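Shown here: the complex without one of its protein chains, the others still in place.
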Amino acid sequence: MIDRQSSPSETILASLPRRRRAEARFRIYGIAAIGIALAFLILLISAIGTQGIGAISQTEIALDVTLDESVLGLSDARDRETLSKANYRAVIRAALGDVFPEAVSARRDRRALMKLVSVGAGFELRNLVLEDPGLVGGTMRVWVPADDEVDMLMKGATARDSGRFSDKQLGWLDQLEEEGRIRSAFNWRFFTSGDSREPELAGILGAIAGSFFALITCLVLSFPLGVMTAIYLEEFAPRNRWTDLIEININNLAAVPSIVFGLLGLAIFLGFMGLTRSAPLVGGMVLALMTLPTVIIATRASLRAVPPSIREAAIGLGASRMQAMLHHTLPLAMPGIMTGTIIGMAQALGESAPLIMIGMVAFIVDMPQGLLDPASALPVQIYIWADSPERAFAEKTAAAIIVLLAFLIIMNLTAVILRRRFERRW
Amino acid sequence: MTKLTARNVNVFYGDAHALKQVNLDIRQNEVTALIGPSGCGKSTFLRCLNRMNDLIEACRVEGNICLDGEDIYDPAVDLVYLRARIGMVFQKPNPFPKSVYDNVAYGPKIHGLASSRAEMDDIVTSSLERAGLFEEVKDRLGAPATGLSGGQQQRLCIARAIAVCPEIILMDEPCSALDPIATARIEALIDELKQNFTIVIVTHSMQQAARVSQRTAFFHLGDLVEVGDTDTVFTKPVDPRTESYISGHIG
Partner (left out) sequence: MAQTAMAARDEARPSLLAVAKGRRARQILGERVLLGFLLASSLVAILTTIGIVFSLLFETIRFLDAVPLLDFLFGLNWSPQIAIREDQVGSSGAFGVVPLLVGTGLIAAVAMTVAGPLGLLSAIYLAEYASPRARGFAKPILEILAGIPTVVYGFFAVLVVAPFLRDSSESIGFEVSSESALAAGVVMGVMIVPIVSSLADDVIAAVPQSLREGAYGLGATKSETVRDIVLPAALPGIGGALLLGVSRAIGETMIVVMAAGLSANLTVNPLQAVTTITVQMVALLTGDQEFDSPKTLAAFALGLLLFIATLILNLIALMLVRRYQERYD
C-alpha cells in the first residue's frame, strides 16, 4: 500500500462536512439564479400591471349641453360638412359656464375651467351630432372625458397639492363631484381610437391595425419562402460548400441585430425601390426577412423529425422524391412548421427597432385602412408613449404593454397546444 | 471473509422488474465475475453496489446491500464516502479531458489525500505503476489523456480508481472495447490487483471469467441463477440454464 500518515478513509471522512457544505452552497447558487430571474419577472409583471390597470377607467364629466345654433355657429344648412365644422367647443364652454356662473367673467378663469375637460370633448359631441343631426337645438346631458391631469388627480396619481391645479380648479372639481357630475367609466376610447397627443383620447386600435397589416405581410412572405428554403436544404440540396454557405448564412442572419434589418429596409425598400415610408407593407417585408431564419430552422427540424422510413416507403412504391416529400413528409411535418411559424410571428409582433428605422414611428392619428397607409405598430406605439412627457401616458404605455403581452401569450399558447396536440413519438 | 452482502435485492426501471430477489456474497481479495446474456441484469447489479443507479431517475432499488455489515442504502450513508471506498471502472474508457497526470490526481485531490505536491506525485506514480501504465506514459504525464490508445485509457481509468485507495473495485465489462492484446494486459492486471482489492467484474466473455475470477455468479433474465467457485460453475453447473449458457446455447 501507499505510505500515508493517516488512513485514506479518515482523511475522506474528515473532508466530508466541508464538501457537503460546498455542495449545498453550489446548489443554492443555482436556485438563487433561477430565483432572481423569477423575482425580476414578478417585479416586471406587477409593476406593469399596477401601472397599467389605471388605464382601464377614464374620468368623465357630465355636462348639460345646449346645442344652440348660434353658439354652434350654424346657419340653416344641416349637411355633414357644415355640421362637422361647427363650433362644439363653444357649446362645451357654455355648458361649463352654466355649472360655474361665477367663473365666466374672467378670461383666466374661463380658460382654467376649460382645462378641466379634454380637448376631445368637442369632437365627441360632434360625432354625436353627426350621427343624429336632430339633436341640434336641444339640450342633453353628455359625459365627456376629463383632461388627463384631472384623470390623474381623480385616480390618486397626482396629489392635490402638487401645484398642477389652482385652488379654484380644485374647488370646481369638488363641486362637480358633489353634484355627481364626475364618474369613472370604462375607457373604451383606449381600445377604439388611434394615437392622440392627449392621453385621455389616445388609443391602441390604430397601432393594432398597423401591427396586423405588417404581420399579415410578414406571414405571407416568410412562411412560403421559409418552408420552401427548408425543403430545398433538407431534402434536395447536395451537401457541398455552397449549401454550407447558405446554412452558415441563415444561422448568422438569425443573430444579426434587428436594427440592421431596419437599415436594409430603409436603403432597399424605401430608398431603392421607392416604397411608401411608414407603410405596414414595408414593415412586414422587413419583419419577414427577420423571421425567415426562424421559420427555416423550425421547418428543417420538423422535416428531420419525420422518420426516413416513411419517405423510403413512398419511394419504394414508385413515388418520386418530390412526391414523397409533398404527399408524406411535408404533411407530417406541418404541425411542427406551424408551431415554429407562430413563434416566429410572435417574435415579429414584439419587434420595434426595425420598424422605427422605416418610419413607422410617426405620429399617426388615422386608422390605417390598408398595407400602404402610414401606420405605427403596437410595440412602437409603446415606445412613443413611453417617451411622452405627460404622466398620464405612463399608464397608457403599461396598458398597451399588457395588450401586447396578451397577444403574445395567446400566440405562444396556440403554439404550445399545437405542439402538444400533434406531438408524435416515432 | 465476506466484504459485501446482497440480500433480496430487487431493481425496477419504471415498471420493468430488472433484478429479482438477488442474494450474493462478495468475498474479500477475490475476483467475483458476473456473467450472463445481455440484458440479464448483471450490470444493473454491479451499479447497485456503489449506488450508481441513483443517477437514473426511474430506477428503484429494494433489499439490502451491506459493506462490512453496514447498509449502503441507509439514508445516512454519504455517497461520496461510499464511492471512495467502492471504486468503478466502466465499459468504455472514460478518461477526463485532462492530462494523464490530472486524471489520476483528480480523486486524491478532491478527497484531500495528498498534502503536498510531492505526495501527489507519489500517489500518481505508484497508481500508474500498479496499473502497469507508468513505463508507457512517464514521458507524457502532461499530455491529454484522450490521446492514449484504448487499452492505455482503460488502464489509466484503473489507475485513476486505485489512486483513491478503494477497498472494492467494480469493473463493468472493462475489456469489451479493447483488442485482445490490451485485454490480456488488463486481465493480468486484475489478477495482481486482487492482492490489495476486492474486485467485482461484469463480463460477457466466459473465457475471461474463467481466467480471472475465483467465484462466478450467473445471471439470467433478472435472476441470479447460480453462484459458486469459478471452477465448479464452469465444470459442474447445477442449474440447466447455466449449463446451456456455458455450452453456448443461450446468449
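When the chains are written out, they are named A and B in that same order, and each has its own residue count from 1.
Everything that follows uses one rule, which is that a contact is a pair of C-beta atoms (placed from the backbone, for glycine too) under 8 Å apart; a residue touches a chain by one contact, two chains touch by 3 or more.
What you see is a predicted model; the values in this text were computed from it and never measured.
Although one chain is not drawn, the whole complex shows that of A:G271, A:G316, A:P331 or A:G370 it is A:G271 that touches it. From the options B:P75, B:P97 or B:P180, the residue with contact to the unseen chain in the full assembly is B:P97.
Across the entire complex, the residue among B:G107, B:G222 or B:P237 in touch with the chain not shown is B:G107. Residues of subunit A that touch the chain left out of view are 12, 19-20, 22-23, 25-27, 29-34, 36-38, 40-41, 43-44, 47-48, 51, 224-225, 228-229, 231-233, 236-237, 245-246, 248-253, 255-261, 263-264, 266-268, 271-272, 289, 292-293, 296, 320, 322, 346, 349-353, 356-357, 361, 379-380, 382-383, 386-387, 394, 397-398, 401, 404-405, 408, 412. Residue-level contact of subunit B with the missing chain is found at 50, 52, 55, 57, 79-84, 87-90, 92, 94-98, 106-107, 110-111, 157, 160-161, 164.
As a working rule, only the chains that are shown with their structure count from here on.
With centres set at the average Cα position, the gap from subunit A to subunit B is 61 Å. Across the complex, subunit B is touched by residues 1-2, 4, 8-9, 11-16, 19-20 of subunit A.
Within the complex formed with subunit A, the subunit B residues making contact are 78, 80-81, 84-85, 110-113, 119, 122-123, 126, 164-165, 196.
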